[in-house]
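Here the complex is missing one protein chain, while the rest keep their positions.
After this line comes chain A, so read on.
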């Protein structure tokens, strides 16, 4: 699994959203091309990585998959710290999971860095006959809240690659254009974890330390 340190950028991304919307399967589809229809519930957090190429640079995503249940919120919200991206997942066949998106956004506002890039992900798009959340409705919500938006299916793999590619590209663009607000905050890794948006391996398209230029 280890890809060594052959990457230019390391981005920490969290997967959040209600229980049972398919966060773990999105992650396993993206990192291992696997889908497990009866995966066990996630307890606390789980971790995986994968590298992608963005604008000719190798971007490594360090992804933290979190438990959806409310009880774990106190534990999982600690992982928002230092994250530069969040995939906020709901299930297109379950309206309440979409209704809760606003609550998840508040979680992010309370615990994550203000500059975090958030993508709204409507998962289980293969369940066309059970659709309960209209694409346009979700798209509008995303637009109103400054989020990007995509519908995916971890089951048939559609758009999974695209979702991660897009959020990593968005983060990369922000980082490389130095327009990341309060960048110094964002770069603080939690003790020793290599969570950082600074380029690795001698690349230096952005500031070292203090982001107030």
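Please note the rule applied: a residue touches a chain if its C-beta (ideal position, glycine included) is under 8 Å from a C-beta of that chain, and two chains touch if they have at least 3 such contacts; residues count from 1.
Methods note: contacts and distances are computed from a predicted model.
The listed choices are "RabGAP/TBC", "DNA primase large subunit", "Ribosome biogenesis protein ERB1" or "DNA replication complex GINS protein PSF1"; the UniProt protein name belonging to the chain that is not shown reads "RabGAP/TBC".
Residue A:39 is the one among A:39, A:145 or A:166 that touches the chain missing from this view. Listed by residue number, the positions of chain A touching the unshown chain are 1-2, 19-20, 36, 38-49, 62, 67, 69-72, 74-75, 78, 189-194.
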